[in-house]
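Beneath this line is the structure, given in structure tokens, with notes to follow.
Only a single protein chain was left out; the remaining protein chains are all shown in position.
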Amino acid sequence: MLEFNASTVAFIVFALFSLGGALGVVTTRNLVHATLYLILSLFGAAGFFVLLSAPFIAVVQVLVYIGAIAILIVFAVMLTRSMTRLRDLYNSQWALSGVVAAALFVLLMVGVILPVWGQNGSQAGKPISDAVLNTVDLGKALVDQNQYVLPFEVASLLLTAAMIGAIVIARDDRE
Amino acid sequence: MALLNEWAFIGVFFSIAWVFPFLPILGARLLAPSKPNSVKQSTYECGVETVGDTWVQFKVQYYIYGLIFLVFDVEIVLLFPWALAYNQLDFFGFFAGLLFIFFLFDALIYAWRKDALEWV
Partner (left out) sequence: MCDINHLVECLVQSGVNRDLANLLTTLGGVVLIATVPLVTVIFLIWIERKVAARVQDRLGPNRVGPFGLLQTVADALKMLTKEDITPNGADKFIYNLAPIIAFASVVLIWAVVPFTPLHIGADLSIGILYFVAVASIGTVKIMVAGWSSNNKYALLGAFRTIAQLLSYEVPLVLSLLVPVLIGGTLSMQEIVRQQGGMWYLFMAPIAAVMFFIANLAETGRAPFDLLEAESEIIAGYNIEYSGFKWGMFMAGEFMHAFTACLLTAVIFLGGWWGPGVEQIPALGFIYLGLKTGLVYLFALVLRATVPRVRIDQLMTLNWKWLVPISVGNVLVTALLIQIVKALGLTPQDGDLISAIPQTVVLFLGNVFVALIVLQQIRNQGREARLADESTALAVVHGHDEMEHAPTAAVGD
């Protein structure tokens, strides 16, 4: 079943990073510490991408998420005055939200594990698409008329819209 | 699994790279004197005592720079596979990349004209 080799050890380590980091994010009182735990969790995710033979996505994860988004989160956190001493936030509906969260968790678990359960276990190791196997293929697919060139250009438009929108919002108080 | 062998090297490197700086810090802990007193440990404030919380007026400009950087970062990261496969593409590939870059350059010009790039 689970053979004890380097891959398994790495998997367990990365799982600890991801889950431990996520746990830290939601339990700590200090917002800056929460950001650092988030960075740890994102590292775990990057590690998983490496294990799945997608090193490009792993590096992109580190570069964009940890190098840019985590920093922006810290900047946003700095706007909060009492970030080191969060007051006790009392949510009176915590029981209901707990039930909803648990139900969602069960749903996601079932949805992720069922396709590869039991006899279908052999499907687990196969790549999703045979056309795009490594980064060069990804590059070709991104500009191929029959594949992903339209989403490629639309992504660019989306990024432009995001930037323009952000500038409009952030500089509103100046006008 | 040559791929994973290379990354295994990186993994080991990662673990050791954190250990290496620990050794001098431990050495410093052993060798350096430790006589803390309240004056030495007070925050540095150009000769006067600090008043109030450590909180600086956060300029929105920092956030805007970070945002523009983020958008450009994602753009460049999407361009890397394009550049990687470029030798095997034809002119259509060039035009696809041109259009992609053109949209984002547009956004930069918008930011420029709206003075979002000024360090005010």
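Here are a few things to note about the model shown:
Just so it is clear, A and B label the chains in written order, and each chain counts residues from 1 on its own.
The rule we apply is simple: a residue touches a chain if its C-beta (ideal position, glycine included) is under 8 Å from a C-beta of that chain, and two chains touch if they have at least 3 such contacts.
Just so we're clear, the structure is a prediction, and the values are computed from it rather than from any experiment.
The omitted chain makes contact with just one of the residues A:Val13, A:Val32 or A:Leu51: A:Val32. The missing chain lies against chain B, touching residues 3, 6-10, 12-14, 16-18, 20-22, 24-25, 27-29, 31-36, 38, 40-46, 50, 54-56, 58-59, 61-62, 65-66, 68-69, 72-73, 76, 79-80, 83-88, 90-91, 94, 97-98, 101, 105, 108, 111-112, 117-119.
Within the entire complex, the positions of chain A that touch the omitted partner chain are 30, 32-33, 36, 39, 55-56, 59-60, 62-63, 66-68, 70-71, 74, 134-136.
Keep this in mind: only the chains that are shown with their structure count from here on.
Between chain A and chain B the centroid-to-centroid distance comes to 18 Å (mean Cα coordinates, whole Å). Contacts from chain B toward chain A in the complex involve residues 3-4, 7-8, 11, 55, 58, 60, 62-64, 66-71, 73-75, 77-78, 80-86, 88-89, 92-93, 96-97, 99-100, 103-104, 106-107, 110-111, 114-116. By the touch criterion stated above, chain A contacts chain B in their complex at residues 6-7, 10, 50-51, 53, 55-56, 60, 63-64, 67-69, 71-72, 75-76, 78-79, 81, 135-140, 142-143, 145, 149, 152-153, 155-157, 159-160, 162-164, 166-167, 170-171, 173.
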